[in-house]
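The other protein chains are all here in position, but one chain of the complex has been omitted.
Labels for the chains are A, B and C, by order of writing; each one numbers its residues from 1.
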Amino acid sequence: MSTTVTETHETSTHYGSHVLKPERSNLGLMRPDHGKSVLIDWLTTVDHKKIGIMYGVIALFFLLVGGVEALVIRTQLAFPENDLISAQRYNQLFTMHGTTMIFLAIMPLNAAFFNFLVPLQIGARDVAFPRINSFSLWAFVAGALVINFGWFLQLLEVMGLFTASGPTAGMNDLVPSMGWFGYAPITGIEFTGAGTDFWIMGLQILGIASLSAAMNFVVTIINMRAVGMKMMRLPVFTWMTLIVSLLIVFAFPAITIALAELMFDRVFGTNFFVTAGGGQPILWQHLFWIFGHPEVYILVLPAMGIVSEVLPAFSKKPLFGYAIVVFSGAVIGFLGFAVWSHHMFTTGLGKVATAAFSLLTMAIAVPTGVKIFNWVGTLWGGRVRFSAPMIFALGFVWMFMMGGFSGIMHSSAPADAQQQDSYFVIAHFHYVAIGGIFLAVVSGIYFWLPKICGKMWKGNLSLWVAIFSTVGLNVTFFPMHFLGLLGMPRRTHTYLEGFGWETYNLVCTIGAYILAFGIFLLVVDIIRCLRSGEPAGDDPWDARTLEWTTTSPPQVYNFARNPIIPARDALWEHKHGPENRKITYEPDDGHGIHMPSQSWMPMIASLGFVPLGLGLSMMQAGVAYMGYVAIFGLLMISLGVALWALEGPGGYHLHPEEEN
Amino acid sequence: MSQADYNPLPVSPAVDHSGENEKYHVFVNLALVLAAITGVELVLVYLPFNKAFIFTVLVSLSMFKFVAVIAWFMHLIYDKLMLTLAFGTGLVIAAGTYTALLFLFSTDYVAPHEIPGIIPPGM
Amino acid sequence: MKKLSNGYSRFISFATALLALTFLSGCDLNTRMSTFDTKGPIAEAQLDLFMLTVWVTGFIFLVVGGVYVFAVIKFRERPNDDRPLPSQGHGNPLVEIGLIGASVLLLVIIAVPTLKGIWYTHTTPNNTYSQLGTWYEGDDLAAEAEEEILVIRVIGYQWWWEFEYPQFGINTGNEMIIPAGKAVHLELRSVDVIHSFWLPRIAGKVDLIPGRANSMWIQAGDDFDTWVEKNGIEGGEVELQTAYANYLKTEIHNYYYGQCAEYCGDSHARMLFRTTVVGDDEFADWVASQKTGHTAPEDKSWDEWYKTYDSHPESLSGDVNEGLKLFVGRGKCIACHSVQGNPRALGVAGPDLTMVASRQSLAAGWLNHRAEDGSIDTEKQYENFFKWIKEPDVVKPGNLMWKSNGNGIGELTDPEDPDKIKLLTDDEVRKISLYLQTLK
Partner (left out) sequence: MSDTATAHHEDGHKSLIIDNKKLLMWLFLGSDCMFFGTLISTHLIYRKINPTEIDPTVNLFSLELTSFSTFILLMSSFLMALAVSAMHKGQIKSFRRNVIGVIFFGLIFLGCQVYEFTEFVHLGLKLDTGTFGSTFYLMTGTHGVHVAIGIFWLICMYFYSYTGKMDAHESAVDVEVAGLYWHFVDIVWIIIFTVVYLIEFIGK
């Protein structure tokens, strides 16, 4: 229950290395601390850097999964009336492509950067709640497993090892196939089967993971800053993390309730979205987009944060208009809650509502434009160095502009009536998602990889990654603007010949393969770096922020002594600024560095979501004994949380060799 | 670097215990007021006043109770501004969003449940 | 560093070439569902707004993009750069505020026409040109409808469209017929999931949402006044009327393609529909024949035919009669389909088949038999009927015609065992197809 009273500090022993004696928890169990086995170390870690790396690896894996799904989709569409895959399979693929990319690739990639960088950037030893952080990671893994479980069942079914039974068995859709937006009433019990249940439970679990992680980051950024790290001295990336985390905190409850209502409709026969019982399917759309529009900014703001770090570092200039960039980020976040209905211009909102949301949407273009102006302003008068991170960041600005402009085109509601649900929209948000978020993330990978693994990527392969991904992206998505305006609707598994769409579609498909090759090269380059990169040094880029003051890779305690921050762009001022702006360090109080103990409990608790989610979903689909599986999951979660509460936080002290 | 930023206070919140006794009286008074308001609300709905008037009074009273519990029982007025911001943001976004949503729904847009092939009367 | 710069310029030229190639690959913007080739005032208003946004954002793109490229080139690091560090300025509030002001101004340029456009597209007009009393020439119109404009109830099903004309009491499926130059009010309803009505060359989309009373208005071609005003043609009333009629006839009367634009399940991609825009006379004729419906084969009356069918079915011979026998009998088509005139074909779960053979497509627009010159290719039509009845699940996976009888069309010999279905033979399907071809 309580946390601190029983801390046993028997640890004034001097540990030069990381080998520690495992300590016993309040329960009398051994703590899974360092030195036992690498696997256990990673599974039970509470170190934000390791958690960040795991987020990154899993997210990259799902990026590839989502990419393969996209390639199959594009291959199917290469020719009119193609029958490579069935309509149902296609629908499953585009549903899972969207869900995977948003919830299992981009969000966790962002989380990977948050985790690894934020404590380093604010001069903290770790996040505020290290075990909640570990819980968030494993809950994310649990959600990913539940949401993708349908593929596994489908495989078993194809192999003849599994047959669905129960009320929805005839539908045979074990993989979600109602679109990532899940518009009611197609998610209703009479239209879709078990796939929808997996989707509901998976998203619910991912929501829990995101919420706990986001609250953790808000507390970390507000409370754990080093001395002197005032809010207006925070690196922009950390600012964007704060805003994104707040967006998650305030946007996710809407989808949580919407999913709960949907689940009640499916399981208990309630009428939230059932027309026959007086329900209004349109309510789902509102609740979904109340979450969904902030979600768009949740996805894109971290990318803006990354670019706002890379551009100054490679222009040798501070970010132009720091305060305005931060402020416009906050305005985007806040206004993001006021424009949800622009996804619903064609649902017959009425004149006044349409007009209001149209104008608010135009308004949100202003702070977004401000950011672009400031990035250009950052380059102006600087000294632009074309290294890989910079090339991707420059590409980001250009591509993001293109995505942004087609966004402005959507804001005019009558024009949007032609664009909505056509390929024009697909072009728009893929310019933002790939041209924007993906390029920024790759830029971030090349920028921070030397810090993460201590090795420098080598050669010009990164340049080829840039060429193939940028060219692929444009060849794939630029023609889609035209496809949309020529009347091709989204989410269609095939199309008739003679509508003038054939050439465009073929070009798009070729582009998709070029893009895929670019991503393949990226993976190769990362592996090359990890296998045989040269030591990178602490500050290979002559960079500006605090994370570059530590070793590469950083020690488990991040900073041997807590830094005291004299200015924004602390490291730059330290290197190039006047004498009174050097980073100083707090004196050693002789107690050593307090480190949190590792724990199995967050992982046990969060992996309990797997049996709970799967059990509930399959119980609904009529599979026998699944109720017990669900109860088992619930018990596992309760047990994990209870033991977590009772084991006590533990902790030990480290005394690093004095090197600085 | 100005040493003014450097704050050597311990981590745990320094609670001013001398204020606890005054708080006690505030709490007792507030509890009485809250109980009284609940009584008033119950009586009010039965009184033959104008409905709009009763509605306004009810909403104001519940707002008062809401704010009072937050401010004193949850000691938000004694605490740091940051906490008010954290909670207030959520409250404002929720209130704004859902008020707007409430206005977006109207009976004008409701159509009866369609049954195939039936042309509704009056067409 | 030099090598990198080389690579960068190589990359730019490569990208430009590919982009240019993409541009050139399809210049034809006048395709069947193109939103550029507008044929009605709504689509036109929407296109105008779109082009406005293109010009405004294009302008911003040119300016900002130009400055951006200039900055990247001008301020690049030179080899052996030993210049002092750039000045560490944190920004310029005046520049920032100026840029914010400029972007707000540019947005106002879009905002004002947008508001106008919203009001225009959301308000169904009721002008004299469009009132039924003015142009409709049939004598079957209720008096109260004379001052209304034409109303069509569009009802979405998984995966086909029903078009009801409540003012005339008629009903058709998947192919709707509207008069040229007249505003038409559409009531959009759905019986199952969300669909979206999109006729790109005439109007942008509005969703059909269960439980929600959505509506829109469409119009193919301008009305007389607007047309005169727009084209600035001078002349006497009669000449102008002739010229206007000519404009409608040559430019507007046509066959338009539309498609469901909201994901609605398995066969969403195959939920298309067609719209024929016709003249006033032609519309009246169509309404009349739709109302009359069909007689039994060989122009028999239905009473006579059914009497024979009930007593001596074997005496009704010939492919068409056999087809009709299957239509009302073993094929159980009448359980879901109705045919105007036929007293036993009253089903409502599927499209109304009155005059189905005069439609130019089948299966919600997926199977076409429209010939190049706009007439019906009867051979192709027969093939399409055959294919659709024989294997509906191939044409449209998951559809009701296939599902309702336990995966096929035919007789269920044992209701307990869905596998024991006696499916229609090829010959039977041929006969039904031949019968259906007579419904025109």
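Simple rule for what comes next: a residue touches a chain if its C-beta (ideal position, glycine included) is under 8 Å from a C-beta of that chain, and two chains touch if they have at least 3 such contacts.
A quick note: this is a predicted structure, and the numbers were derived from the prediction, not measured.
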Touched by the hidden chain, restricted to displayed chains: A, B
Of A:I257, A:A323 or A:L360, the one touching the omitted chain in the full complex: A:I257
From A:I53, A:A111, A:L137 or A:A226, residue that would touch the chain that is not displayed: A:A226
Chain A residues that touch the omitted chain in the full complex: 1-7, 46, 124-126, 128-132, 135, 211, 215-216, 218-219, 222-227, 229-230, 249-254, 256-258, 260-261, 264-265, 268-272, 277-280, 283, 287, 290, 562, 586, 589, 591, 593-594, 596-597, 641-642, 644-646, 649-651
Missing-partner contacts on chain B, residue numbers: 7, 9, 11-15, 17, 20, 23-24, 27-28, 30-31, 34-35, 38-39, 41-42, 45, 51, 54-55, 58-59, 61-62, 65-66, 69-70, 72-74, 79-80, 82-83, 86-91, 93-95, 97-98, 101-102, 105-107, 110
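Here is the rule we use: only the chains that are shown with their structure count from here on.
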A-C or A-B - the one linked by more C-beta pairs in contact: A-C
Centre-of-Cα separation between chain B and chain A, whole angstrom: 33
Chain B: positions in contact with at least two other chains: 108-110, 113-114
Junction residues of chain C, two or more chains touched: 210-212, 214
Touch list for chain C against partner chain A, complex: 1, 3-5, 7-8, 11, 14-15, 18-19, 22, 25-26, 28-29, 31-36, 43, 45-47, 49-50, 52-54, 56-58, 60-61, 64-65, 67-68, 71-72, 75-77, 81, 83, 85-93, 95-96, 99-100, 103-104, 107, 110-111, 113-115, 117-123, 188, 192-194, 196, 198, 200, 203-207, 209-212, 214-216, 257, 259-270, 272, 366, 368, 397-398
Parts of chain A lying in touch with chain B, wherever the complex brings them together: 218, 222, 227-228, 230, 246, 249-250, 254, 275-276, 280, 283, 286, 290, 334, 337-338, 340-341, 348-350, 353, 564-566, 580-582, 584, 586
Interfacial residue positions of chain C with respect to chain B in the complex: 151, 153, 155, 157, 162, 164, 166, 169, 171, 189-191, 210-214, 347-349
